[in-house]
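Note sheet for the following structure.
A protein chain is absent from this complex, but the other protein chains hold their places.
Lettered A and B in written order, each chain numbered from 1.
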Amino acid sequence: MATIEIDKVSKVYHGNVPAVSEVDIKITDGEFIVLVGPSGCGKSTLLRMVAGLENISSGTVRIGGRIVNDVEPADRDIAMVFQNYALYPHMTVRENLAYGLKNRRTPKPEIEARVAEAARMLELGPYLDRKPRALSGGQRQRVAMGRAIVRHPSAFLFDEPLSNLDAKLRVSMRGEIKRLQRRVGTTSLYVTHDQLEAMTLADRLVVLNGGRIEQIGRPLDVYHAPASTFVASFIGSPAMNLVQGELHGSKLAIGPALIDLGDTLPTQGAVTVGFRAEDLQAVGAPVDASAQIGSATMPLRVDYVEELGSQRLVHGTLGDQTITVAMSSDAPLTSEMQVAVPLGRLHFFDAESGRRLVWSSVEPNRSTTAADLLETAR
Amino acid sequence: MHRTRILDHAVLILGALFLTLPVVVAFMTSTHEAAAIHSTGLMLSPGGHLVETYETVLTRKGGFTGQVTGARMMMNSFILGIGFAVGKIALSMLAAYAIVYFRFRFATLAFWVIFTTLLLPLEVRIMPSYEVMSSLGLINSYTGLIVPLLASATGTFYFRQFFKSVPEELLEAARIDGAGPFKFFIDVLVPLSKTMIAAIFIIMFVYGWNQYLWPMLMTTDERFFTLMRGIKQILQVWIGSQIPDYNEAFALAVLAMLPPVLMVVLFQSWFIKGLTESDK
């Protein structure tokens, strides 16, 4: 068990733009951290630097307080689960599990005990003498997990371990990873491009983009208070609606809609406004928008509808900008309708930098406080 | 549909006959007596002299010095075939391992130095190679027979292609599991390459066994003659004889083709895989 401190770590490949630049993450003992971002955001590179598979261009990585920049991967006391599992195809499951221990000259009875323990935890008992090719995808995934567990390392590193599985298996393995990590309590660093996986697994998630950290925070905090338009559009499905608006005093104009915020923001003029599809609600006949106190009402022209069963996603246009509304599947549909969002559920972002703007009308019943928002927005 | 299928089979049967009949005839004829062959021509049915002919060919001392038997030549052919295949696999696996799995200063140079050898077959540089061998005093030795043939990149090329197809994560997993360069090579890479090694062994054995020009030049001492060299010998003796020993010539040919043909036929799937998957 150990902490991992990533301190101003950068990775530059031969004179190119940095793949990772000046990343700071402090992972406490036993914490489950998920690095999430689109492909090419540097998340795998960062993980591989922690593993020692990639040289660190600058900055330091500490595992359990020890600087490991120049320590061989095998001596960092970490275990890694790979996307394609990287099981040794010519070894049986048992040999696969034992290989790392053998190389560390662990005594034989100890190896046997640990393999048995891992096999029991992962229900691999019946397969111990099979070769990987005789296993299903899910079973191989378990062996890969087992190979990490038997080592009793101070940290687990996961490199997109579920992306080779089909959708159903992915959900169940996701649960299993979470349960196992809770049980053994090992500090974990997990890389994925799947925001849902990140949300469900993480104690805290780190959203990366272009080699930089966009936001670090607890999943719900990130969800409810995205620090930038990038995070807003990346976390949550369907993605947060982002539209261009115009601020004049306390009045906000979005296309044809004019909204009274009842408060002024620290900025004026062009602004990016965000609101989640599920925060929108259909409202009755068009009324004077400014009369609707406490919520923003906007006209929507419906383009098409996706039925998801539990709900329906209505895609339409607001002026000349497209937005998506999530509605219950029995809500009435018309080609022109009015939708409203509580003012407290509006997110404002700087039109140029895309950074979050904080304003005072934060909804009171939200778990996060304005101070939190300020913290995460930084 | 039905007619075309019959036609397909007809073409295949003709092709198979065309390719294999000469071999069958060679074997059948070798079991007859020379005089009978001389009067009736090649044979398609077995004769009664299989044992005598082959015994003679294998045990009679022949050549000018009377020091070489068919069995001896066969042994030399095996030494050449196996020695070449094993040497090739050992040298080229190590070289390919260095090229694919290590970061070092002269990697590109080493790569080109090795792969340039694909440019020139032994046949075009046969004269100077011979001179080099004689100045090294390696004429009439197994070393001289085998080692110079190893100076080509084919095997290295095969293994390089294969190593590149091994998933990268395997090396990464092994490093995290505490395996260094030697351990990774022996515990992971060699066992993974088993099929590839078998395939290359077959290809290289056949190549070595079938060498003709090089052994012909390198061995003047008949104790080092291979079966291929023996074939040339038997044809030289032939000139001027009344009734040539057709049966013995055929028997020698059969002995010369039996091991490689058996190897290819028995280990067909490995051999084809090795040959076609690495494309040279």
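General remarks:
Throughout what follows, a residue touches a chain if its C-beta (ideal position, glycine included) is under 8 Å from a C-beta of that chain, and two chains touch if they have at least 3 such contacts.
We take it that contacts and distances are computed from a predicted model.
Per its UniProt record, the hidden chain corresponds to "sn-glycerol-3-phosphate transport system permease protein UgpA" from the list "Cytochrome c oxidase subunit 1", "sn-glycerol-3-phosphate transport system permease protein UgpA", "Nitrous oxide reductase family maturation protein NosD" or "SpoVR family protein". One of B:162, B:201, B:246 or B:270 touches the chain omitted from the figure, and that residue is B:246. Where chain B meets the omitted chain, the residues involved are 4-5, 8-9, 11-12, 15-16, 18-20, 22-23, 25-26, 29, 37-38, 40-42, 90-92, 94-95, 97-104, 107, 110, 113-114, 117-121, 123-132, 136, 147-148, 150-153, 156, 164, 168, 171-172, 175, 180-181, 206, 209-210, 212-213, 217, 228, 231-232, 235-236, 239, 246, 249-250, 253, 256-257, 260-261, 263-265, 268, 272, 275-276, 279-280.
The rule is simple: only the chains that are shown with their structure count from here on.
For this pair, chain A with chain B, the centres built from the Cα atoms lie 58 Å apart. On the side of chain A, the complex with chain B involves touching residues 51-53, 72-75, 78-80, 82-91, 99-100, 103-104, 147.
Those residues of chain B whose C-beta lies close enough to touch chain A in the complex are 167, 169-170, 172-179, 183, 187-188, 191-192, 194.
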